[in-house]
Structure formats: C-alpha cells, structure tokens
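What you see is the complex with one protein chain gone and the rest in place.
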Amino acid sequence: MINKIVKTMAEAMEGIKDGSTVLIGGFGAVGQPALLIEGLIEQGASDLTIVANNAGTGRAGLARLMELGRVKKIICSFPRSAGSVVFEELFKAGKIELEIVPQGTLAERMRAAGAGIPAFYTATAVGTKLAAGKPVQEFDGRSYVMERALPGDVALVEAWRADRWGNLTYRSSGRNFNPVVATAAKLTIAQSQHIEELGELDPEIVVTPGIYVKRVIHLPYGDPKS
Amino acid sequence: MINKIVKTMAEAMEGIKDGSTVLIGGFGAVGQPALLIEGLIEQGASDLTIVANNAGTGRAGLARLMELGRVKKIICSFPRSAGSVVFEELFKAGKIELEIVPQGTLAERMRAAGAGIPAFYTATAVGTKLAAGKPVQEFDGRSYVMERALPGDVALVEAWRADRWGNLTYRSSGRNFNPVVATAAKLTIAQSQHIEELGELDPEIVVTPGIYVKRVIHLPYGDPKS
Amino acid sequence: MTEKDWQPLSRGQMAARVARDIPEGWYVNLGIGIPTLIADQVSGDREVIFQSENGILGMGRAPNPQHVDPWLINAGKQHVTLQPGGAYFHHADSFAIIRGGHLDLCVLGAFEVAENGDIANWATSEADSAPAVGGAMDLAAGVRRLWVVMEHVTKEGKPRLVKRCSYPLTALKAVHRIYTNLAVIDVAVEGFRVKETVPGLSLESLQNMTEATLIDDRAN
Partner (left out) sequence: MTEKDWQPLSRGQMAARVARDIPEGWYVNLGIGIPTLIADQVSGDREVIFQSENGILGMGRAPNPQHVDPWLINAGKQHVTLQPGGAYFHHADSFAIIRGGHLDLCVLGAFEVAENGDIANWATSEADSAPAVGGAMDLAAGVRRLWVVMEHVTKEGKPRLVKRCSYPLTALKAVHRIYTNLAVIDVAVEGFRVKETVPGLSLESLQNMTEATLIDDRAN
C-alpha cells in the first residue's frame, strides 16, 4: 500500500542535505508552510538556497532560518518588505546572496522545471537590469529574454486537504506558489490541515496530483470553518 | 452586466473569418465540441488552419469540414487513425497541408501561446525528423529543440458547466485539450452541457476562468447522470 | 509660482478619475497604493473583474471585520473577499493570465514615466541592490493597457513625467496613459498628449512642472 503520510516531523525532514535548494510555497503569510519551515530549522541543514516570493519577516520562520546563518542565497521577487529586518541585516553585512526575479518569471521558471523545459522566452524584464547578461532574442518583431528553469531539491508546501497518495487541494488564495513548487522539486513535502481517506477527494478538484508529492504530514493549525 | 451566454449558434460563430486558425479541444470523441464544429460548417469560414489532436474520423464533424474543402492545413499529433478516411483522401491528393507535432509539444505550444511565451525548449523529438530544421541548444549537457508558441484566432471548447462570466468546468477525461486551447485563442467559444447561476461554481473547482472565454452556448446533448 | 487658482486632486479623487474610464467587462489588475483605491470607486452597476497576482479573479472589497477569511488576501497582503463568479488558481496560471496579454488593464503607481512610455516604478536608485520588484515587470510587459496613476511631481517638486527615466526601468515603452493629480495624459508615438487638466490649470503651468514636452490635446 502506498502511504505517503508520515507521523513525525523528523520523518518529514529526513534526508534534506546541506547545500540543498529549497522551494517554499506561500505568498506573505498565506499558504506558507510555517510548520515545515520550523521543522527545517530543527532538522539542521545549512548552506541552503531558498526560493520563495518573500525574504521573511520578523524573526521567526524563514527569517529565523536566515538569522541562524543557514541560508547562503535567497531567490525571490520581494526581498524588502515591511518587517524584513533579518534579511536587511544579513544583506548589508554581505552575509547572504540575493537573486531578484520578477514574480511571474519566478513562477514560470519553477513551472518549467517541473515540466521538463530547461529554458523559455519572456517579455518580462526586457531592457531592465533584471535581464542583464541574459540572452535576448526577437520573435515576430518583439524582444524577449531567455530565462532558465529553476528546479529544487526540496519543496515545502501548505495544503488544505491531502490523502495517502499525496493528492492535495488548497484553500482560496493559499494556493498561490504551492502547486508550482510542488512540481519543481525532487522531494516535495506537504503539511496539510486535513487528511482524507483515499477516494474522498473528488478527482475533479485535486490541484496537485500525488505524483508530485513524496511526504505528507498532518499539521492542523486552525481551520476557521471546522 | 457581463453576459457571455449567447442564444443561437449564429451568434456563437459570428465573425470567424476565412483564413483563421481554429484550435479544437477534445481527444478522440471525448470532450470534442462536436456541435460547435457543426456550427462552423454552417457558418462558412474557409481556408482554415485546424489545430486538433486528431484529423477527424468518418465523414461528419471535422472530417466533413475537411471534405468540404474548407481546411487548408491541419496541425495535429495523430493524423492517421481508424476511420480517418477523409484526411487520407485529401492528403494523398495533395489537397491539405499537414504539420505533425508530438502531442505534448502540441499542448505545450498552445499553453505557451496563452502564457505569453513565444518559444521554449524541449527534449521531445530531438534527433528525429519532427525536429528537422528547428534550432537545437544544449542545456546542462542535454540537447533540446526550440519550439514556438501556437496561438489561434478561434478556439472551440466543450465544457460541462459554465456561467455567464464564462467560467468553465469539464467532465473527467473530457477536460483534455479544452482548457489549453481556451487560453491560446483570441476568440474562445464554449459549448456547455449545463449553465449555472453566477456564484454556483465553487471558485476552487473552476478549471477555465472566464477571462479566457468570450462566448458560451448551452448545448446539452446527454448527461448520463442527469 | 504665483498663487494657485487651481486645486490638485486628492488621492481618492485620482482613483475616482481613473475608475470613470474603466468600462464594464474589463479584467483589471490594480497595483498597490493609489491604484488599490480604484476598485471601490467603480460604480456598483458596472461589472469589472479584478485580478490579483496571488491567484484570484473576481476579487471583491475588503471584508466586514467579523467575516475575515485568513486565507483570502490580495497581492498587497490585505484581506479581501471574492465575488460570485470568482475563481482561484495557482501562481503560474495567474501570471500566465498577466503575461499572456489577457488583462484589459493594469493600473500601477510609478516614480517616473518617460515620453516614450518607459516606466520606472520598482527601485529608487541604481545603487539599491535589494529592491522589491514583485509582479511589476510582469504586469508592465504583459497586459494590454498600462495606465499609471501618480502625483505629477515629487515631494521636492521634481517632475515625474520625464524625457528619459533616471531610475531603474520596470519596462520599456509600456505606458498608455497617465493620471496625475493635475492632468490626464496619453502616451502617444509623438509624446505626451494632454487630454485633461484640473480646472483652472493652464497648459503652461503644467508644462512648468513637466520635464518632457507636452502636446495640448484637450477637448476645448
């Protein structure tokens, strides 16, 4: 029997190595796999490259992971935002590398990684400093920049409902980057508010088919509807 | 009030011009917008380029459109199949152009057209005659062929449920190419088994958001569950 | 400058002015700042569908404080609601909508707009090495129409409508129209065409607050 549900955070985090690229779902606090990030802090892997929309806020979660010196590089669209104090400190001190990527390009680069596409062209960022050094090609009279796929070793995902095959659904705008990062990593780990019996999830509403998910851990932290 | 629902086939087909590229959903008979294809036959546009997985079977529907001499070119993955008699006749007689595209590349080229990506790289078809003449580039030690986006002027779609904003859902494997072609054309027209009041479709289960759909026509032809 | 016999628009008035020009049926993305205020200014009898980068079409107004759904925010991370007919999708699908040219309009704030339509709205200096770009470049390059809403000059009185942007660019030749607190200006091939000015403001006075040359295209 296939059973991707693990009981403990230690099992969920097993095998994440130093030097990994970790893709993290969420947009702001919504859909962020906050408990898995805590688990990663506990687990101890370092020298990490983090791919996420934001560079963390406050001093918990992703900010804490950075503050502990475990993040070598962050790839994101929105490094500086209200409360991104840890990132600012580390960046000013030259202790963290930064790659700024337009938000849509960030999503598409991960989608490409999951879909077997090593590179694609986009009009986004053409003529700006975020396209500096990248190949530019003209198609039908317009210029486009070539962007490369962005694969991860690990992806951390927050789901709403999950089953033992790893099928996932999300909750409203908590979907955001989660289904995208889930496709792009070798080891996708989901925390889920609810665990359902196999067959309970309507096959029409599964957003992330289980093929993309290696481990699921049941971490309910507050369903306002239940 | 936004109302994309049209009452007659004539309204649904209005403005389709000679020389159009028409993307057609469906895989085999399932999910094929059969009644819209009938409407297109009636409407009269000719010199068409058809993009569909198959090249029609029997002498009705797409095969009929071809038999009437209205199709200049077909772009598909599976031209020859049981019953593709009309295509075979026309092709042997040199009366129709054919572009064979691997099925995944066909889907991805339309997805790219809908997503603003003029070109992408894929490992599919590298070293085969379907990659002949196309640019090849190496990424991380593997060769990939560059494929171009495949946009349409018109897309014909079969949906299961629809509302007046043009939101669509599909039924099981009838989904197939439909949501993909819907994103890739300037004028996307959907036939739907069911029309729902606005708000009846759960926002979590909408597969094609209404932004991609210009017209919806209610054409129930047999819901085995109703 | 002599005593003013004209009044600049307030932020709310600027938002209302933009809202007037959005017809029923458009799909619209609103940036943070003044653009966000536009949604509430679109009159209720016109259906306009708002998109948010984080995977929403049919975004509605701010929720009643008693009915906040913690999972439902907009791209500015404010709590919002969903209208009947709305839908959720993931980030790659959301930016496929943006980058694929499916939105009729995006309204963004900006630091500067150049007379050729270049926009600078994400970084205040070349030396700033960690500015937040978010979805601005995707929106500016991807949508069918880009409108900018901003103060006509900086707090220091420097023009924002310039010959050439001095700040790092967001996109090239992208802006179609600019709504400032003083005027409505189309960006045309030949340069800035002034369509409208606040009552009492002369083109000459407006030109004095504008670096690039203005073309008078007002109705009367």
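For this structure, a couple of remarks:
Labels for the chains are A, B and C, by order of writing; each one numbers its residues from 1.
Going forward, a contact is a pair of C-beta atoms (placed from the backbone, for glycine too) under 8 Å apart; a residue touches a chain by one contact, two chains touch by 3 or more.
Keep in mind that what you see is a predicted model, and the values were worked out from it rather than measured.
All shown chains touched by the missing chain in the whole complex, by label: A, B.
Contact with the omitted chain, checked across B:122, B:167 or B:191, is made by B:122. Shown as candidates are A:124, A:167 or A:193; the residue that touches the absent chain is A:167. Across A:33, A:56, A:104 or A:210, the single residue that touches the chain missing here is A:210. Residue-level contact of chain A with the missing chain is found at 1-2, 111, 113-117, 163-165, 167, 183, 198-199, 201, 203-204, 206, 209-212.
Interface with the hidden chain, as seen from chain B, comprises residues 27-31, 77-81, 87-88, 91, 98, 100-105, 107-108, 110-111, 122-130, 170-180, 207, 222, 224.
Going forward, only the chains that are shown with their structure count from here on.
Steps from chain A to chain B, taking the shortest chain of touch contacts, total 1. Highest inter-chain contact count (C-beta pairs) belongs to A-C.
Between chain B and chain C the centroid-to-centroid distance comes to 35 Å (mean Cα coordinates, whole Å). Rounded to a whole number, the gap between the C-alpha centres of chain A and chain C is 29 angstrom.
Shown for chain A are the residues in touch with two or more other chains, namely 108, 122-123, 170-172.
The residues of chain C that reach two or more other chains are 82, 88-89, 95-96, 98-99, 142, listed in rising order.
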